[in-house]
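Only a single protein chain was left out; the remaining protein chains are all shown in position.
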Amino acid sequence: MAEPNQGNLGNTFIAGLWRENPVFRLLLGMCPTLAVTGAVKPALTMSICVMFVLTCSNIVVSLMRNLLKPHLRILMFTLTIATFVTIADLAVKAFAPEMSTTLGPYIPLIIVNCIIIGRAEACASKNNLITSITDALGMSLGFTIALCILASVRELLAAGTIFDIAVMPDKFVPLAAMSMPVGAFITLGLILGLINAITKKRA
Amino acid sequence: MDYVQTLIMAFISVVLVNNLVLTKFLGICPYLGVSGRLDMAFGMGMAVTFVVTLAGTLTWLIDHLILMNPALEAYGLDVTRYVCFILVIAGAVQLVEMYLRKFFPTLYESFGIFLPLITTNCAILGLCLFLNLWDIHNFAQAVVLSFGAGIGFTIAICIMAGIRENLNMADVPKCLRGAPITLITAGLLTLAFMGFAGMIK
Partner (left out) sequence: MRSVKHFIEQSWLLIAAAFCFGLLLAMTNAALKDKIEQNQIDALNNMMRGLMSEATNFEKVIDQAEIAGYKTDIYKASDNGGQIIGFAFVGTGAGFADKIKLIIAVDGTCDKFLGFDVLSSNETPLFGDRIKEDWFRAQFVGAPAGALELIKSGDTKKIDNKIVAITGATVSSQATVKIFNDHIEELKSILKEKGLID
């Protein structure tokens, strides 16, 4: 029982990173992906919040999966998620106040992030505690990676810095458009195109 | 007269200048996921407009009458703001669903799967949060902004659906087909909507 289970756990974990990467593959959670990736720091803060909320909500949903009534299910999920998001929001306000101003309404908007409610529905409400936690960690790590890639590209081109450290030569002219909405959409579009091109070649 | 003017300005501002989809990235999921059918997009937009007007008005009332009530301030009720908001939205969606099923079955059929999905539409919760963030102290203005946000969403999603209808016939590079080209199109659209910025002073 123990051995195949472990293999499955590994698979569940890896799936979130690439094969079922929430952002690049499933196109979930687009709203924070596009909105907070103007720079790496807010993107990372956002990822940590999502990781916390996803893990906690998966734990709670998994624990009460046998008690759920079908028509009250979504209400239960949103209630759980909203609670943990509020906790995350308070924590960010307390320990990283300047990030709280930058991220603004996008932290509470984690509540309606499709990744979290999607995982609660697709995974945690059907699987045991350990699988649910592994799934949450894998998914949120995949989300983190995606956000960081996107944010690095945008911050590099918009300000010539990564993590507020200047990396581009002095002569570099920042591309203002990259930090605006248009930069978010086009960068993500091109990254998705690149991923498509890579996977097509391999197949 | 001034009052009416403020309301009209608020409406135009939230429809065009601060369009939730194109400048605040709210409601992106249905926006990108919308099929290339204009009538479906319009239906979705109308459903969202209805729910967002209802939810925006209700959450504004809750926010101002209960959560920010000076008499109750000492209890720190505003910590439950997000929980309240999402419950109101989920409740409003359920109500709309039941009402439509009972009284307008044909309309209900045509909305189909869209209705329950509206709960997780970021545009709605986003608008409720923005009403709080923008310090809207005026009931009429809150209602107008909520309604305008819905109309803004409808406009954005209909434009997108129209473009996608035509995109089917375009010769797009293989690796960019599907989501990537949709995102790039959306990027160009936001660029176009940036032209409205500064229209309202």
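Residue numbering begins at 1 within each chain, and the chains themselves are lettered A and B in the order written.
By definition in this document, contacts are C-beta pairs under 8 Å (C-beta built on N, C-alpha and C of every residue); 3 or more make two chains touch, one makes a residue touch a chain.
Only a predicted model underlies this, so the values are computations on that prediction, with no experimental measurement involved.
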The complex has one chain that is not drawn here; which of the drawn chains does it touch? A, B
Residue of A:L72, A:I130, A:V167 or A:I198 in touch with the missing chain, whole complex considered: A:L72
Answer key for A:T33, A:S47 or A:T83 versus the chain not shown reads A:T83
Mind listing the subunit A residues that contact the chain we can't see here? 38, 64, 67-69, 72, 75-76, 79-80, 83, 86-87, 90-91, 93-95, 97-98, 101, 158, 174, 176, 179-180
Contact set of subunit B toward the excluded chain (per top definition): 17-18, 23, 76, 79-80, 83, 134-135, 194, 197-198, 200-201
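Note that in this section only the chains that are shown with their structure count from here on.
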For a test of understanding, state which residues of subunit B touch subunit A in their complex under the given definition. 22-29, 32-33, 79-83, 85-87, 90, 116, 119-122, 124-126, 129-130, 133, 173-184, 186-188, 190-191, 194
Quick check on the complex: what are the subunit A residues that touch subunit B? 27-28, 30-31, 34-35, 74-75, 78-79, 81-83, 85-86, 89-90, 104-105, 108-109, 111-114, 117, 177, 180-186, 188-190, 192-194, 196-197, 200
